[in-house]
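A protein chain is absent from this complex, but the other protein chains hold their places.
Note that the chains are named A, B and C in the order they appear, and that numbering of residues resets to 1 at the start of each chain.
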Amino acid sequence: MSAPELDPEVAALAARTAEFVRDVVIPAEPRDRSEHGLDETLRAELQTAARAAGLFAPHVPRDLGGLGLDLRGQAAVFEAAGYSLLGPQALNCAAPDEGNMHLLEVVATPAQRDRYLRPLAAGETRSCFAMTEPPPGAGSDPAMLGTTAERVDGGWVINGRKRFITGAVGAAFTICMARTGERIDRGEGATMFLVDAGNDGWRVERVMEMIDRAFPGGHAEVVFEDCFVSDEAVLGEVGLGYRYAQVRLAPARLTHCMRWLGLARRALDDALDYVAAREAFGAPLGELGMAQRMIAESVIDIESSRALIWHAAGVLDGGAHGRHESSVTKAHVAEAVNRVVDRAVQLCGGWGVSTEGRLGRYLAELRPFRIYDGPTETHLWAIARHALRVRAGERDAEVRG
Amino acid sequence: MSAPELDPEVAALAARTAEFVRDVVIPAEPRDRSEHGLDETLRAELQTAARAAGLFAPHVPRDLGGLGLDLRGQAAVFEAAGYSLLGPQALNCAAPDEGNMHLLEVVATPAQRDRYLRPLAAGETRSCFAMTEPPPGAGSDPAMLGTTAERVDGGWVINGRKRFITGAVGAAFTICMARTGERIDRGEGATMFLVDAGNDGWRVERVMEMIDRAFPGGHAEVVFEDCFVSDEAVLGEVGLGYRYAQVRLAPARLTHCMRWLGLARRALDDALDYVAAREAFGAPLGELGMAQRMIAESVIDIESSRALIWHAAGVLDGGAHGRHESSVTKAHVAEAVNRVVDRAVQLCGGWGVSTEGRLGRYLAELRPFRIYDGPTETHLWAIARHALRVRAGERDAEVRG
Amino acid sequence: MSAPELDPEVAALAARTAEFVRDVVIPAEPRDRSEHGLDETLRAELQTAARAAGLFAPHVPRDLGGLGLDLRGQAAVFEAAGYSLLGPQALNCAAPDEGNMHLLEVVATPAQRDRYLRPLAAGETRSCFAMTEPPPGAGSDPAMLGTTAERVDGGWVINGRKRFITGAVGAAFTICMARTGERIDRGEGATMFLVDAGNDGWRVERVMEMIDRAFPGGHAEVVFEDCFVSDEAVLGEVGLGYRYAQVRLAPARLTHCMRWLGLARRALDDALDYVAAREAFGAPLGELGMAQRMIAESVIDIESSRALIWHAAGVLDGGAHGRHESSVTKAHVAEAVNRVVDRAVQLCGGWGVSTEGRLGRYLAELRPFRIYDGPTETHLWAIARHALRVRAGERDAEVRG
Partner (left out) sequence: MSAPELDPEVAALAARTAEFVRDVVIPAEPRDRSEHGLDETLRAELQTAARAAGLFAPHVPRDLGGLGLDLRGQAAVFEAAGYSLLGPQALNCAAPDEGNMHLLEVVATPAQRDRYLRPLAAGETRSCFAMTEPPPGAGSDPAMLGTTAERVDGGWVINGRKRFITGAVGAAFTICMARTGERIDRGEGATMFLVDAGNDGWRVERVMEMIDRAFPGGHAEVVFEDCFVSDEAVLGEVGLGYRYAQVRLAPARLTHCMRWLGLARRALDDALDYVAAREAFGAPLGELGMAQRMIAESVIDIESSRALIWHAAGVLDGGAHGRHESSVTKAHVAEAVNRVVDRAVQLCGGWGVSTEGRLGRYLAELRPFRIYDGPTETHLWAIARHALRVRAGERDAEVRG
């Protein structure tokens, strides 16, 4: 992973991360037996090892104990961590905590920072982010937000139901998006609230049965019922919840891409090992043209994904919101990493669809990524409208010329 | 499913099968809770219902209690049955039993027919087919067959290990392919043996953990260790095992295609129901162009699959071995039905990747079909060589004039 | 091309057509030098030969001198004819004449039949069909029809402009679609008129420069300016023009598919010959896995196209309008034959993109087929809406029980 775009220090850190994953994290994988993500003991143990190796919390500011990498730096390190499903847990840079840390860092008050961000960044707590709702509520279309927060004396009362809430079980707090205005428009009309796990007005109704199981706590349906929170629970300004969601969204999409890219590389490596070892028709599978085509297409998928991630990360590091770039990257990478894993399965034949190899599981872990953080089709729609708008602007400029 | 190619009686039978699946089989689906295929009680109950409805064993000759359909007739009925994962079980036309029945019907002696085929056709027993081996044994390349049968006094002794043996647990007998000659060549050098479940020289070593779980008994690794069988256990002639495998292979590929095509239709229907009910951006999802594109592509995949199946079935019904046609059909259908399910998942978003809906499971059930019965790439290789050979023949004919 | 679906007589006719194309038509190809389709002399010469071989006008009723094949019969023969770009010209079954013959046969009065259909079927004249208009006129959306016909004393006066009118130059008459009602709705509001080439109110404004050039007369922009026609020029009933267009449309789509399928086979054969003769890296190209994959994918494209064509032809032969089946077939075949030619080009490398080989030209000839007779996307839209409607009907039926 040396590349002209990488700072040598970052490249060295990524290399050390890769070694750590190979020597410490991967050997721990067989111990990961829990239904939803790894058990907390193993998670703590791996985080201790990562801390000792100087690799903990690469994205967290130095004053909070992290390595203070910008997004380009994260791109290299998160990919290396994502090579194992446990890697991001070990480095405390897994979703949804990593995105929540970023959001809190930008928006939280000093008190909220101390109370919520500091222990989260230290790996002492987990968190969740409650935005998506069951139909006909908020999904791809934010205007359909159904959860409400009503102002009452000394605070707010939240009512609503959320679905696909990753990590809700075991989270110390949830960040809840609720409607606080008449209309949801241009990023206004909704507010984010910090709700403690101990709050009686909040409960996990059930853990949903999903095809993936790598996220600690799984994906839950949660209910807010006359859930009172004080004014101190408001995250940022009242009414600007969707603007802050944007703050979280673009980088969170990219960091997902980074981690899953690492897993795609793992899948390809598994397949490369398999085709080197297995023969058919008198030659190693790896010498067959059809296998080579699949391998090469996966390499191209991986390298084009990385190139887009690094570009988008650079745009965001430069201060732009990068909504278009993160959409392009997410749409491409989500499809690409799924293709890579699918080809790896196909290259490995029966072993590929067993769950004794890893690939069968990776298929299930990666498939939802084409849907969450915006289904591919929603991104395509946004990308097309952006292109039409930009081009219309160019035509106008020429006319006015 | 009315079509000019269908005999009206067959069309009526297929329609009745569809009703039976809708009214009897699908309501039983929630009771299907076992890890590997449905439990035997539920299976027996559904078979009784199918028998009562006059739909049992559509592919079995009338003298054995079946409906005596040719492959074209099976195409229509098996697709209707495959609309539920339990449908083929109910009709006793699921793999691998259905293919074994066909093989026994063509090759078995009258005594073997009575002992093995009759109870199998009646749904009283299950069976398995043991050909694939762990590396470096027989997979896509039959020449690598490692299991041997040595002639001894009064019979044979089989030694070897087989893998991915569907339905081995609970099978009353297995059909085992073993090397009985020096060289495997042009369909000669191997022999098929009927091995009873009670034979001490045979055991299921483990059920493999695979991503699918619809086949009763799962997929097992089985071991033959000094497994003695008498001469009566030889199926067909000694040495011609691979020729008989061909007898089984082409129709078995097609019937897989038929059943899975039914499931693909189910997946599309689930998605059609979903997009009709769910709104985004002010319109039902089904009115969005991107959703419509996915729907239409799935319709084309389904209808082209059916057209190829019916054509190939007609070729086989006409007496040809249909190896080329069944390869083309299997390669196309296996990819097509997987695309259909994948698009259905994508259309249904979060619900699609939950296992609360059916689609997440269908993804896992269908994925291996691109690998078993010949990976797509093996079929592509055979199809290309066939095309090159046919065209070379045409060139030769032109030169000779 | 023997197949269970084919009547032996039809199979024999298709075989004789293939021989005729090989022995008579292909040797004439080097003499085809005209810019837009072959010159009329060569066309006449080939038609004489086809008549002598008993192959002329296979789709035309016997009483008009044809072979009277139904659509399934045409499927086999037209594919064989389409193996050369000149084949359909030789058999007088090329577009747009072939579709016009069908339309006239169904709709024309006896007098119109004598005057227009008889000489057209005999190959003595050519014709054209004028429906598409320049924007914002009629394209995929018939409601935008801009050309009008006003009733006047003793007839009608047509005004309007049509574009992409294939074969207008040299046509003896054109069939013109014009608005005769207030609203275009449910196939009503427009009327078809037969306009003689000698009519002063009609002119070819220019032949459009298109990437294809196989259609005699090319594709023209034509203008109707105060074009008077008598009442005898009305084709069918006033106001039902779009209904008759449907009569022409579905079979005309299918016959396009049949002919282009023949050309796709030719392209694949060219590539098969090339890869058999040319070596790289110590082996014939045809033994390289990447080449084999492309070959096999093309075989699947060809055979699935044929299977869909035969199925749809059977549906139409059975008396159904077959709109859905012809849409599915057209959308699949147009994409498939283009993929086949594209792969053939790629397999042949530099020779493939030269116009010294045939493939470079075939690329250009086939590309527009993804657009005319309904762009693929328009068909996908229709297919999706059909699927949604059918499924909604099933849900309603289930609710009503």
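The rule is simple: a contact is a pair of C-beta atoms (placed from the backbone, for glycine too) under 8 Å apart; a residue touches a chain by one contact, two chains touch by 3 or more.
All of these numbers come straight from a predicted model, not from anything done at the bench.
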Among C:164, C:202 or C:244, residue touching the chain not depicted: C:164
Selected residue (touches chain absent from view) among A:119, A:155 or A:289: A:289
Candidates C:12, C:52 or C:280 - the one touching the absent chain: C:280
Full-complex contact with the absent chain, from C:48, C:230, C:246 or C:355: C:355
Those residues of chain C which, in the complete complex, touch the missing chain: 132, 135-136, 139-141, 144, 163-164, 208-212, 277-281, 288, 290-291, 345-346, 349-350, 352-356, 360, 363-364, 367-368, 370-372, 375-377, 380-381
Footprint left on chain A by the chain that the document does not show: 3-5, 22, 268-269, 272-273, 275-276, 286, 289, 291-293, 295-297, 299-300, 303-304, 307-308, 310-311, 314-315, 317-318, 325, 328, 331-332, 377, 379-381, 383-388, 391-392, 394-395, 398
Positions on chain B contacted by the hidden chain, ascending: 288-293
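Rule of thumb we're sticking to: only the chains that are shown with their structure count from here on.
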Chain ID, smallest distance between chain and overall C-alpha centroids: B
Separation of chain A from chain C, taking each centre as the mean of its C-alpha atoms, in whole Å: 51
For chain B, residues that touch 2 or more chains besides their own: 291, 377, 380-381
